[in-house]
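Omission of a single protein chain aside, the complex is shown with its protein chains in their original locations.
In this document, chain identifiers A and B correspond to the written order of the chains, with residue numbering beginning at 1 in each.
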Amino acid sequence: MKIKKFMKETLPVHIMLILFSVIMVGPFLWMFLTSIKTYEETIRIPVQFFPKAVQWVNYQIVYHKFPFLTLYFNTFFVTLITIIAQLLVVSLAAYAFSRLDFPGRNIIFLLMLGLMMVPGQIFIIPRFQLMVQLNITNTLTALILPGIFNIFGVFMMRQFFSSIPKELDEAALIDGCGYFVIYWKILLPLTKPGLVSLGIMVMLNTWKELMWPIIVNRSMHKMTLSAGLAMLIGEHTTYYEQVMAGAVISVLPMIIIFAIFQKQFVAGIARAGLKG
Amino acid sequence: MKKMMLFGAVCTLILLAAGCGKQNKVANISLTMWDEAQSPIIQQSIDKFNEEHKGKIAANIELVPWDTYWTKLDASLETKEAADVMWMNVYLTKYAAAEVVKPLDEYIQKDKLDLSQYIEGRVNAYNLDGKQYALPKGLDTVFVAYNKEIFDRYGIEYPKEGWTWDDMRTMAAEMRDKIKEAGGKEYPIVMELDDQPSWMNFVVQNGGNYISEDGKTTGMGMDQSVEAIQNMVDLMNEELMAPYTVLSETKGTDLFISGQGGIVFIGSWKASVLENSTIGMNGNIGLIQMPSLNGSNSSVLGGLGYCLSATSKHPDEAWELIKYITSEESLYNEAINGIDIPAQIKAQEGYVKNFKNLNAQVILDAAVTGFPYQSNGNFEWTSYVNDAVQKALSQSAPVKESLVEGAAQAQAVLDKIYNQ
Partner (left out) sequence: MNKKKHGYSARKRKEAVTGFLFIAPMMIGLLVFSAYAFFQNIYFSFNKVGAFGKPQFIGFDNYIRIFADPNFYIALKNTLFYTVFGVSFVIIFSVIIANTLNKKVRGRTFYRVCIFIPAITMPAAIGILWRWMLNYKFGIVNYILEKIGLQPVAWLSEAATVKWAILLVLVWSMVSYYVIIMLAGMQGIDLSYYEAARVDGAGPRQLFFKVTIPLLTPIILFSTIMSMIGILQIFDFIYLMIQRDTIAYQYSMSMVTYFYELAFVKDLRGYASAVSIVLCIIIMIITIIQMYLQKYWVNYDN
């Protein structure tokens, strides 16, 4: 009976899940396999699955050709600064929209929401010209600045603030606390999950962002990982074993971090989605 | 929460401080270029230069992939954050017109630099309105490489000097049949589908043109041009050349060096790739001039030069760099490492010497009957023609139709520019 139940209910589920997993992870395995072959092995027809000997040298070559350490540092730096700045700016504004009454509050909020719907390309050319005028092209600053003012972040954090009962504010006010103190000491700590979500979103965005870095920055040393990897394709796509090695170097750390912190990651992404 | 933020803030400050770096009195200048194959050798010259000017000048290379080189150059010139020295080709007209590159005449006169040490054509290529905007670096030619091992395997005679397009077709047909018989998967002919190493050559050889001498009319709609492109399409249809689907994804050179092609039309900038390939090292690569089409086998001649940015903060030092990297010593080093044919005449002997697996004299000889890459410095019209060629080659539309239409659209733009 138990075996029958297993066959009928659990086994099909496992099969499906295995199938899905293979579809999602398979390509990455191929990425890795390619990265440890020699050039001739990668272009052999018919396809050769496994290399005769593992070619770790490919990683050495790519590592020398591209400043991966710098790329990682840049990505990390941009992410960190953006998160810190964004948390402060965005949560402060979200608190104000949620708790404080001031003339025009709702109109301003609606206008902001409207602005959020505008696709990013609208801003690119003018922002680029602005960076040119301010003379900050080809800097990490140029990558950080526009990203700080995240409207969706304000929207999401406002939801979080609004879900905290107003009695807390009122109690604190009666005790004579200023608005900033209420925000900083009382409410902000209560919205930790929201802040974590925000942080994760920023990290994913910086990680993935491609167009802006390649437009506003010029040297490889000022690129984030994504843009740097895109430059890897450049003129010489020939040696895919090297390109794949580069891709593995770029992708592996995030996968490892994700595997360890997956609960937080998933919760963070999900929360951002649900609050929307 | 608060602790985290404090920690983050401290981290930030430390990183900022580290990022600020030290101030020094050394003039830092940069050279921007594409082509990662050449950068290690050029780096050698840069290292020597830095050694000589230690404490005063420090030069470095900024490598940008070809795809984005011009976009980035434009952006950087706008911001006045450009590299001091840059690789330049036929696009010079645009930059000279916008005055973002500085003419070198003053420096040339002051240092009494002898320009006759370079190939005249290459010096002139960078001379506009009587002003010398760049010093020439190198020379590109186009020729044919063939894989002796494949020819031997299928019992085909090597191409002979003076061969014609028809000779090539006959040879390729024979090869195609023998390959099929043996169940092989190689292609008799492969090529890259960019203008310089392929179709621009054929168009001009056949009597057509990409853009007229006075730069105002495009001849891509002419019968001769159409015929040249049609020849390529015929090659593909008759299975004498790899199909468009393959060639547009994998470069002809890559196919050739992986043993997938009998002959390849190739540019001299890929010479070191040939030299260092497995087939090359086995002594199985032969070089020969392109087959003549309609009596001509003229090669497109290109070449690069070094320009000085008009907004460079260290123009004098940058000039020193330009002078050095185009000197006989520096270009000889490039030649002996096979990365470029020097425009510096004396340095050229290093080129043939360098190649152990190739008969590099063929590459140099192609320059004798060559013609300069056709361009009028403006690029608003080129995509109409280039896209039309791709359409024709991929047979998304008939050759004549695509080219005539593309040429007409391009001409409309040209007319607007030149107000005719």
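Criterion: contacts are C-beta pairs under 8 Å (C-beta built on N, C-alpha and C of every residue); 3 or more make two chains touch, one makes a residue touch a chain.
All values derive from a computational prediction rather than experimental measurement.
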Touched by the hidden chain, restricted to displayed chains: A, B
Among B:Leu63, B:Val85, B:Val100 or B:Leu308, residue touching the chain not depicted: B:Val100
Hidden-chain contact residue, picked from the options A:Gln60, A:Asn135, A:Ser163 or A:Gln262: A:Gln262
Residue, one of B:Asp74, B:Asp223, B:Glu239 or B:Asp365, that touches the chain absent here: B:Asp74
Residues of chain B (touch criterion as defined above) contacting the omitted chain: 67, 70-71, 74-75, 77-78, 98, 100, 193-194, 244-246, 248-250, 260, 379-380, 383, 386-387, 390-391, 393-394, 396
Chain A residues touching the omitted chain (full complex): 10, 13-14, 16-18, 20-21, 23-25, 27-28, 30-31, 34, 42-43, 45-47, 88-90, 92-93, 95-97, 100-103, 105, 108, 112, 115, 117-127, 129-130, 145-146, 148-149, 151, 154, 179-180, 183, 204, 207-208, 210-211, 215, 225-227, 229-230, 232-233, 237, 240, 243-244, 247, 250-251, 254-255, 258-259, 262, 265-267, 269-271, 273-274, 276
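We take it that only the chains that are shown with their structure count from here on.
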Distance between the centres, which are taken as Cα means, of chain B and chain A, whole angstrom: 38
Of all residues in chain B, those that touch chain A in their complex: 1, 5, 8-9, 11-12, 15, 19, 34-37, 62-68, 71-72, 75-76, 78-81, 185, 251, 253-254, 258, 278
Residue numbers on chain A that touch chain B, as the complex places them: 39-40, 43, 45, 65, 77, 80-81, 83-84, 87, 128, 131-132, 135, 137-138, 140, 188-189, 192, 195, 214-216, 218-220, 231, 233-238
